[in-house]
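One protein chain is absent from this view; the other protein chains keep their places.
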Amino acid sequence: MSAREGIAAATGTEALTTELPVGRSTGWWGMVLVVATEATLFACLLGSYYYLRFQHGSPWPPDGIREPTLLRPLVMTVVLLPSSLPMIWAERGIRHGQRWRLHSGLAATLLLGATFLTLLATEYAETLREFTMTTDAYGSLFYVITGFHGLHVLVGLTMICWLLAASLRGGTFGAYRHDRVRNVAIYWHFVDVVWAAILFTIYLSPRL
Amino acid sequence: MPVDTTREATNAGPRRVRRRRRNGRVARTTLLAGVFLLGGCAGDGPSALDPAGSGAARVANLWWLLFWISVAVFVEVMALLVWAMVFRRGRDTRVRHGQPLRFVAVAGAGLPLVILVAVYAAGLRDLAALGEAPGPRAPTIEVTGHKWWWEVRVPGIDGATANELHIPVGERVRVRLHTADVLHSFWVPQLMPKTDLIAGEVRETWLQAERAGRYRGQCAEYCGTQHAHMAFLVVAEPRADFEAWLARLGSTARQPETDAQRRGQQAFVQGTCAGCHAIRGTPADGRIGPDLSDVGSRWSIGAGAVPNDGGHLGGWIANPQTVKPGNNMPPQPVDAARLPDLVAYLQSLK
Partner (left out) sequence: MSTTATPVDGAGQEDLARLAEHWAERPGLRSWLSTVDHKKIGRRYLVTAWLFFALAGISALVMRTQLARPESRLLSPQEYNQLFTMHGTAMIFLFATPMLFGFGNFLVPLMIGSRDMAFPKLNALGYWVFLFAGLFMWASLPFGAAPNGGWFAYVPLTGEQNDPGLHIDVYTLGLLFLGIATTAASINFIVTALKLRAPGMSLTRVPLFVWAIVATAFMVIFALPALNVDNAMLFLDRRFGTHFFDPEAAGNVLLWQHLFWIFGHPDVYIIVMPALGIVSAVLPAFTRRGVVGYALVALSIVSIAIISFGVWVHHMFATGLPQLSYSFFSAASTVITIPSGIQIFAWLATMLLGRVVLRVPLLFLIGFIVTFVLGGLTGAMFALTAFDQQVTDSYFVVAHFHYVLIGGAVFPMLAGAYYWLPKITGRMYHEGLGRWAFWLVFAGMHVTFFPMHLYGLFGMPRRVYTYRSEPGWDGWNLVSTAGSYLLAIGLLLVLVGVVHAVRRGRPAPPDPWGGDSLEWSTDSPPKPYNFPVLPQVHSLHPTWDDASRSSMGADATEDRILADGRRTLLTSELDARRERAAEMPEPSLQPLLLALELLVFFTSMLLAWYPIAAVAVLAVAATLAVWLWPPRRPDRELGVSP
């Protein structure tokens, strides 16, 4: 082995005490795999939607349930999808060791996410008057799919609050150490993308 | 196989043919039994290796093809294994050389691929054959699976029977399958492979028997407590007898002749029975349990639970739960004095 000294210097005892951001961290891989299996979960749910729908045939929605109205879902989309931007901005910030960007970015995302959930609540308040989870399989699919996604948003928000708390406490995140920020970001982007798929399946596809 | 069966069936009595064919099976199956010499043979049982109809016969032939191929493959593998164990035993020297990739690719992928393509083609042909529906004019029988018995009806005839259906020899008969509750599966090993009964849908299969006989059928999809006792009987008989059966199905049940039978009918109609059972030509028209208009002539009681004779019938009525635990007929409040009359009456319904 020729370059042993060189490597030893790079990875020697003192160098090793600080995690130089070399390569992917185990945490990153862990989160990516979590997202992969979660994505499969949603794929199965949406797959079930299409299966039941095409096995049932028209009319869909059945039992005289009206096609879902589009306005609010579109507003929700406009609120949720952009919420990834401040997240990205915050992550970039902490990579340069700028805590203020982390804080403000997370706060913005938090705000948008919360708005999304309130909108979802008002959506339910309306649809529940027409049909519920127990009306028929369509109702079950509608509430379980959107509800399960809502739950993910809630989890995401909780994680963001947790990040905020941790970083406000100080001495936690910086240019060299922000694994957790990056992982939460990955999760949040995932929650966003899934919403796009749900919007298409539940709200748009019945009109096609 | 189906071809020669028809030929044999025409120029030899069914029973003799069966015995002759069975001997062939015995030979084959004992060979299959291989190591053990207890000689298991299909005999009169509902054996898929003793086919009596074109559907099952096709599959039986397919099986023997697959069987012999598998024997060949297995022998090949065993030969190599034994060779290694006998001639390659060694001291603890370490071997490194040799990567016979061609051997692995040919024996492990090449040959199997060839075999499998051929076999797949054969399988596809048989699948198509099993799949083609009988013509529009073919007789049709509606079968409904219940936990745990079979309701049998014929379109256009408003009578019903249970756990027994008749078909004319040689003809293909359409069978439409419904279920009243959970999934069941309609299986007559000697005549036709399985078709599941799917809740909320109607499935179709067909039966065809090359030779007259009584063929055991059985529910093959786990359906709960008494899945074990959900058997039925397919009776293949000459056209005339089949039509007689249809006629019986349409007509009202036989009227009681002896006093005992009359008292039995009274007890039945006025008792709880009528709430669940129908007997054509009497006020009894319950739909929960099997139609009993011809119960006297059935091959069994409780869908194969016990043979159909006076003793078992009495026992059943007294307490079905001891005969077929968990079935959907509760014990009945019949006073002991009436029981013999009931039995006499039900047995008279042929």
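So that you can tell them apart, the chains are marked A and B in the order they are listed, and the count of residues begins at 1 in each.
Definition applied: a residue touches a chain if its C-beta (ideal position, glycine included) is under 8 Å from a C-beta of that chain, and two chains touch if they have at least 3 such contacts.
Since the model is a prediction, treat every value here as computed from it, not as a measurement.
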Task: Interface partners of the hidden chain - shown chains only, full complex considered - done: A, B
- [ ] Could you tell which one of A:Leu74, A:Leu111, A:Leu128 or A:Ala175 touches the chain left off the display?
- [x] A:Ala175
Open item on the list: Even though one chain is hidden, which residues of chain A still touch it in the full complex?
Closed with: 1, 4, 7-8, 10-13, 16, 18-20, 22-26, 29-30, 33-34, 36-38, 40-41, 43-45, 48, 51-52, 55-56, 62-63, 96-99, 133-141, 144, 158, 162, 166, 169-177, 180
- [ ] Just the residue numbers, please: which parts of chain B touch the chain that's not shown?
- [x] 29, 32-36, 38, 40-49, 56, 58-59, 62-63, 66, 70, 73-74, 77-78, 80-81, 83-85, 88-101, 103-105, 107-109, 112-113, 116, 119-120, 122-124, 126-131, 147, 181-183, 185, 187, 189-190, 193-196, 198-201, 203-204, 216, 218-228, 231, 304, 325-326
